[in-house]
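Every protein chain of the complex appears in place save one, which is left out.
Presenting chain A:
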Amino acid sequence: MSRRVSPGLRSGSLPLLVALMTLLAGLALAGLSGIQSLAAGWSQAARSAATIEIPTDIPNAPDRTDALVHALKALDGVTNIQKLSTDKVQDLLAPWLGQPVGSHKGLPGLSLPQVLIVAHAPGTDLTATVHDALPEAIVQEDLQWGQRLERLGTSLTGCAWLAVILIAAIVILSIGITVRRSVAAQKRAVDIVHSLGAADLTISSHIAGRAALLSFLGGIAGLILLTPLTTSLATTLSPFAHQSALPATFPTTLDGWWTTLSILPSSLLKELGALPLIAACLGWLTAQGVVLVWLRRLP
């Protein structure tokens, strides 16, 4: 026989509310993780690339360009040099110069530059080498783009954190309102137990224990709802995050879902796994607070 010393908490809509809030918090955390990962990847890529433009109207341009490529290849930290074809440069400049007409490249009287894309380790200085080999060439480091992407990533991360904090506040409010309603509904029972000499903590702990259990179950339900959404999100973001291990399409088998889930960042999986426990803790603390404050009104 259970040892009843205090009324519990009527479940009401608490598990459903917590499930939905867990879902929202999980999506915000997944979004946060995705944004951090994408921003870091883009920033890294941008910091590790430089564009060199070589005017084609200088004397002996092809030979001097080859000499520059050799000099760059000999440089420590340079990992790849890609020489863009004229067609590719034309395509890149098409928004500004318009599409080529017939065999004419660019605008009449305007010759297109030769473009080299140089991949290098962060911190590698190409400027001196380029200046020695081909002073007319212009080096554009993509560092500033990396910094802008970093700032963008930081802003988006801040927004995602704000969403997580707002959701936590809404969870606390929802639990608080639900507990207050439940306590109000059981006012008579609480009054009786109090009048027989039950300690405030005994009453509040019983109600808080039930609130924690219901919040935990709601959190688990929210996680179950979250799994397909997180997997879909991971699949959608994978091409941008260079995650070659992910399937290109939404997984349709259980194995496919598992594969997608298993390559999610372990920190994200830990955060998502902790959501039901966090919900239970919030439920317990909120219920304790609400009930203790309410009991203070009794003599």
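The rule is short, and it goes like this: a residue touches a chain if its C-beta (ideal position, glycine included) is under 8 Å from a C-beta of that chain, and two chains touch if they have at least 3 such contacts; residues count from 1.
Everything that follows uses one rule, which is that contacts and distances are computed from a predicted model.
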Among "Polyketide antibiotic transporter", "RNA polymerase sigma factor", "4Fe-4S ferredoxin-type domain-containing protein" or "Cell division ATP-binding protein FtsE", UniProt-listed name of the chain not shown: "Cell division ATP-binding protein FtsE"
Residue of A:16, A:61 or A:189 touching the missing chain in the full complex: A:189
Option touching the unshown chain, where A:198, A:234, A:264 or A:282 are the choices: A:198
Omitted-chain contact residue, chosen from A:7, A:153, A:209 or A:222: A:7
Those residues of chain A which, in the complete complex, touch the missing chain: 1, 3-5, 7, 188-189, 191-193, 195-200, 202, 299
